[in-house]
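I have a structure I would like to understand better, so I am pasting it below and will then ask my questions one at a time.
Other chains of the complex are left out, but the ones given are in their true place.
Lettered A, B and C in written order, each chain numbered from 1.
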C-alpha cells in the first residue's frame, strides 16, 4: 500500500494519496485545488489516479476534485445525498473501494457536516485488520470538528451526530488504529488542533479533551464559542457545491502600471500588499491591506477580504505573485486583477500618495508608556496567548473579532497594536487605517520582541 | 509540541525534528548529512536546535551530527559507551531530555547495534502519557532491524537483545503508542519495510510478521539471509565513528574537459553516468557505470562502487551534478573529482571511443525468443518480484548478488537483462560490460513493459 | 539616447530598443514575439514603449508587434502601403520619429521586400549627424537581403531596387555610420552573414563581397541560388500580414500519457523529439523527428515540419518543453498539443514500440569502410563545410536539399549520415527513417569527431 499525507501549512488542510503501485491505481482523499503534486507522486510510483474521495463538502478550502477529474478522468466519490450539483459516485456506510492492496471502507460520521464520512483503511499486504482511519472533519488530533458551520438551525442535531460518530463509530475502533484527519494546526475548522498531524484512536480517546467529555458536558462545550467563521466560508462552500472552475495557471503577465492600478481602485477592489512588515511599514499605498506572504496568509485573507472583491496585489517579485495566486485560488479568491509592476518603487516614482505604518520598537513603546503618552495599546492575540502574559493596560481584542467589528475608538487616537511577532499587528493596523484610523502603529516583532528585550508582562 | 518526520526517499532514512516553539528549543534525531532543511524548519518555527540525538551509530548513511554541531553549537547525545571517537553527552535508560512541552525518555533497545536506543515522546500539552516512540533501528513498520551488521561474532547476542527489546521494552508500551522508526521502505537496514513510514505498537504487535514470532522461530528466522550488505557500510560506520568531515558546498565548477577526464581514468577512478537508460543506451563512455539520478541511486551506488573510489560523473546538467553530489555525500562518497563538461556531446565531438547499450523492446525480445536465437535472459529482480511471474527460461540472479559475484558466463555470449522498469537492468548491464562482457542488452521498460505489451509471464 | 540590440541566437533575428530615459519614451524595432525582455528593459530604464516600428513584413519570424500593442498600447508603424491587414501608422521617406534625444529618420530601401525601410538614427545629445542606421533586411554584415522571397515574378524589380537602396541610399551615408541590420548569423534571410552583429557603412562598402560588385555582376550574382526557403516562410508572412494571435503563456500542463500520445498520432500530427542525439539514438518513438533543443532548432523546424502540423513533443523536462514552445511560437508553430508526460521512460514502460538510431563512432565507421561493407555515406553539411574536406566516397546532399527531396536510394540500404557535430545528422536520419528508410545511422560527433579522432578527409 502506498500512503502519503499532504500538509498545506498554515491552513492546516490535510489530504491523502492512497493506492497500490502493484495494481497501478490510486485515489486522492480531500484534494487541494493545486493538484500537480498528487499527479507527480502518482506517476513516480507508477499509479493512475482513478478516484477522488471527499470526506465532506469543505468550507475552508476549494476542492481539487474538478482539477483531478479534468486531468485524469478520475471519478468523484462522496456520501450519498451530498448537497452538490455535479455528478458523483454515491457512497454509503460499509461501502468498500479497493486499490490493489489498499482497501477503503466507508464509515458514516456526520456531525461537522450532515454527510461527513470517515474512511477505514486496510493494507491487505499487512493483514486484514484496519491500520488507520481518515477521520475527515469529525475527529482531529486534539480536537473535533466544529458543528456550527452547517448553520445554527442544525446545531443540536449536529452535536448529537458528532457525539455518536465519535463514541459509537470511531471510538469502537481498535485503540491502535492510526488517525489521519482532514485538518491539522492552523485550520479554522476546529480550534485546538495539534501541530502533529496524526494520532491514534487510543490516544485521542484518553487525551482529547473533548472526546473525553461526558455527553452532557460535550453538549455544553459545543455551544461555546467557535473560531470566527471567515468571510470566505460561505463562498467556498458554494463553490464546492457547484464544482470549482478549472484553473488556468495563474496569469503571470498581469503587470499593472501605477496608473493602471489607480484606475482599478473602485469600491469593489482591494489592494492586497503581501510584503513583509518592515517594507509595508516603510512605504505603502494608502488603504492597502498588509497580509504578508506566509503559510498563514490564506486564513487571514479569508477573514479580512470579501470573497467577491477584485484584488490587486503588491508583491516583491513575480514569483511572490505566483505563490500568492496559489494561496488565493485555494480559498476561491479567483478575481485577481494583477500586480503592481515595478513594485512599490514604481508607485513612489509616479509621485502618487504613499503612507507609512510605524513599526515601533518595544523599548520605544516602553518609553512612551513611562512618559504616560496618551495612547491605546491593543493586543490582537488569541485568548491563549493573552493568558500567557500581556503588556500592562493593553486592551485585548483577538484579531478575528477586530476584523468583524470595527471598534469605536476615536479615529484620531494613537493606537499601538501588539501581536505575536508583528505579522497580525500589521494586518490589524492596515485594516484599521483602511477604515479611517489615523494614528495606528504596530509593535515591531510583537510580544516576542517585547519579551526578548527583557520587558515585563503582566497576567 | 512540534514534531516533523523527514523522509529521504529511496534510501528510506527517516529523521525527526522535535521541539517546542514556545520554549524555542528543539532537537534533531538521526539527522541526514544535508542539514539545511532542519535549520530552515527550526527557524520558521522559532526554535533553536540545541541537541542532536542518535539512536545508534548508523551503517547506511553518514550522520549530519557534525554539520549541526558546527552550524548551531548543538550537543550530540548518544547511548553511553557508544563506540565513537568524538565527545558526546552520554545517555542511559530512563534519561529524560526536555524541550519545553516535548519530553524525550531514553529506552535502551539494543539488537540492531549494541548501543541502540528508542525514544519515548510525551507532549505535555496533551497529557503525561507517551504519545509516540522513535524506535530507531529496532522496530520498523513491517520489519525489525537486522542483527548482522555489527558482525557475525555478535549475532546471537544481538538476536537475543532484539527479542528482549521488542517484547520486554517496546511491546510493553500502550498499544496506541505511535511508532516512528529510523528507516522506511528502501532502506537496506531491514528487508520488508512498508512504504508507510509510521505505525502503532498495537498494529505491529499483531501484524509485524517477525514481532509475532515465538522466540524459537524468531531466532531461526534471524539466521536466514539478510539484504546484501553494501560495500559502503563499513566505510559509513567508520565515518560515523570518527565524525564526518564538514561539507563545503559541493563544488559546482569542477568541469572537466574530455581530455581531462581521460587523464583521470586510472585504476582507482570510476565513471558514474547518471543519465537515464535511453541516453546511456544511446552513447556512453566505455566502462562507465549507469546509475540514473533517482532516489534509489544512493542504494545502488553503495552496492556497485567502492567507497574509496575517485568518481567522475557524466550528467545532463550542472543541477544534476549538484543533486548527485548530495546523494553521494549522504553515503560518504566524498571523492568526487568533477563532471564531464559539455556532457556526452563533448565526448563524442572529441572523437573518443564510445559504447552503446541496446535497450531491446519486449516485442523484439519475444521475436528473438521465438526465433530461438542463442541468448541468455537474466532476471535481476528481487525474489518477491520474481515470484510474481517471469519470462520463461530466464535465469534469476538478484542484482545485489550479481554485483557481489560476477557470473562465469562466457564473455562473448549474448545476455539480455530484465528487471522491473529498466533501471536496474542498465546498472547490471553496465556493470557486466565494465567487467568484459561483450554483448549485454537491457529490456527497455523491464517486466513492466513486457506485461504492458501483453506478453506472457510464467511462474 | 538608450540603444540596445537583442540577438535571437540561431535564427539570427536582431531587434532593437531605442529611446530616451529622460523623455521616458521608447520604441522597439522588429520585435520578436516573446516581448517580456523589451518590457523589462524599458521599465528598468524608466521608459514607456510607445511605438513599434517594422522595417518590413518578416518572412522568418512572427512579429511581436501585436503583443507589444496589447501590453503597452504602442502604435505600430510601417512603410505606407505595406500589405498588412491591421491598422498601422504609415511611414514615408524622410519621416522622423522622435523619442527625446533619439531621432529616427525613415529611408525607403526596398529590394528584400517592396516596402522595406532603413532607419537612420541620431542621438541629439551627441550631435546632429546620424550615428547609426538600422538597415532592416537590406544590408547585412557581410551580405545583403535576398530578393527572392517576395516571389519569382518580382525578382528583377527587387534586384534593381536592392542595387539602388544599397548604392544610392545606404552607400551615400557617412562611412563612419554604424550599421545594425535585422539579421545576423544563422538567419535564412541571407547566406553569408557574419557572427558579428554590427558593422559600418565604410567597412561594408569595401569588404561586403556583394556591395562591391558592379551592377552587372550584382544582377548576375542575385540570380544564383539562395538558401532554401523553409516551409515556414509562407505561413509566417501570412501570419505577419494578419497580425499574429496573442500568446497566452505556453500551456505547461499539457502532459500527455503514452496512450494519449498514441491516440493523437494522426496523419496531421508530428512527433518532435527535442532530446540530444545520444538520447534519441538510444530510444525513441518510431517515426519521431529529432531536432534537439538548441538555438538552431527553429531554423530546422521550419525546414522539416509543416507549419499546419499538430505537434506532440518529447522533452527531457517541463522546462525544456517551455523553451521549445517559445522557439515554436517565434516561427508561428502554435498548434502544440502537449508533451509526453514522464518522458521516454513512460513510453518504454508502457510496452509500446520503440526505435533506435545508431550513433556510430568515427573509428567504427572507418573499420566498416576498410572492411568494404556495403554502405552509403551521406554528407549533409553545407557547400562551404564540404569544401573544407570530407570523408572519401561520401555523397553530398546539403540537409535543406535533402529535406525538400527525398533521395531515391533503396529503402533497405545501410546509410550513414555525417554532418558537423551530429546534430544535423540526427535530423536527417530521423527524417529518412520517418520516410521509410530502414537502416540509417548517424556519425557520433560528426566530422568534428572524425577529425579529432585523427581520421583523414579528402577534398
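We adopt the following convention: a residue touches a chain if its C-beta (ideal position, glycine included) is under 8 Å from a C-beta of that chain, and two chains touch if they have at least 3 such contacts.
Source: prediction; values computed, not measured.
Each chain in view is the same protein; 3 are placed here, and the whole complex, as held in this structure file, contains 4 copies.
Here, only the chains that are shown with their structure count from here on.
With centres defined by CA atoms alone, the chain at the far end from chain A is C.
Chain B and chain C have Cα centroids lying 48 Å from one another.
Rounded to a whole number, the gap between the C-alpha centres of chain A and chain C is 50 angstrom. If you average the CA atoms of chain A and of chain B, the two centres end up 37 Å from each other. Annotation for chain C: residues touching 2 or more other chains are 349.
Residues of chain A touching chain C in their complex: 36, 39, 43, 46, 71, 248-249, 251-253, 255, 341-342, 346, 349. Those residues of chain C lying in contact with chain B across their complex are 275-284, 316, 343-345, 347-354, 356-359, 361-363, 421-422, 444-446, 448-455. Of all residues in chain B, only 1-3, 46, 123, 126-127, 129, 131, 142, 174-178, 194-196, 198-203, 206-207, 421, 448 touch chain A in the complex they form.
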